[in-house]
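One chain of protein is taken out of this complex; the other chains stay put.
Moving on, here comes chain A:
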Amino acid sequence: MIRADAVTVERAGRRLLDSVSLTLEPGTMTVIIGPNGAGKSTLLKALTGELELSSGAVTYDGVRLAAHDPQALAARRAVLPQASELAFPFTALEIVRMGAVAQGALDPSAAARTALARVGLSGFEGRAFPSLSGGEQQRVQFARALAQVPRPVEAGIARALFLDEPTASLDLGHQIGVLETARAFATEGGIVLAILHDLNLAAEFADRIVVLYKGRVVAEGPAVETLSDATIATVYGIRGAVGRMPAAHIPFILPQARHGASA
């Protein structure tokens, strides 16, 4: 279990996170939503141990984060960063292999191949990372995170996946693919925390949604409770958009409707 207790982060006189408390339970997928500049990435960084807190504490199973060394943390959680660039042309396999090495895999190359297959990139092993499309790069990075925590629960301790906008440069099909993999990780006992901008995807995949606004948690709970007209209006300034049909001449695509169609 990963907990944030009254976490406050201040930088250059600005309060980026204001007394945020949050519990990430094993077996649940939590999604953070909120407008630009709400502090979503800052919260994720605080939870992964990347950031110095101004006050408050982050604990992994009751142990304060500062007491963990980088290696111990790496065994507990993997992080998918936002799009990043590379100065040197590693192959896709070599990137994913780094995650497997961090995990301590006995045969990191084989573990990396498995992880690439999980994100649907078998056959891309030898491609130079800079030559891949933005979406493919994102999935390679996702495979790297999966290679670092290949099993959701190990030695009775839940592992965690932190995903910072995992769907940012993906097409609809791959957005769902990545989130389904993350969802399965949670269902099998792992901890997943994702930042998403797409509220429909958040509504479908999250067990719990945390709505962040100006560094504070303004709503928290299942999608039905948190994605209300009132919350969306306060946070995004958009009114009357929850659960209603658009005007007849505008087509709309709701990925979560696919479950209804197949049923």
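Simple rule for what comes next: a contact is a pair of C-beta atoms (placed from the backbone, for glycine too) under 8 Å apart; a residue touches a chain by one contact, two chains touch by 3 or more; residues count from 1.
Following the convention adopted for this analysis, contacts and distances are computed from a predicted model.
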### Query
Can you pick, from "Quinol oxidase subunit 1", "Iron ABC transporter permease", "N-methylglutamate dehydrogenase subunit B" or "CidA/LrgA family protein", the UniProt name of the chain not shown?
"Iron ABC transporter permease"
## Note on the structure
Touching the hidden chain, out of A:Ala38, A:Ile95 or A:Ala158, is A:Ile95
## Note on the structure
Of A:Val7, A:Leu43, A:Ala78 or A:Val119, the residue touching the omitted chain is A:Ala78
### Message
Under the stated touch rule, tell me which residues of chain A contact the chain that is not displayed.
### Response
45, 48-50, 69-75, 77-79, 81, 84-95, 97-99, 101-102, 109, 124-127, 148
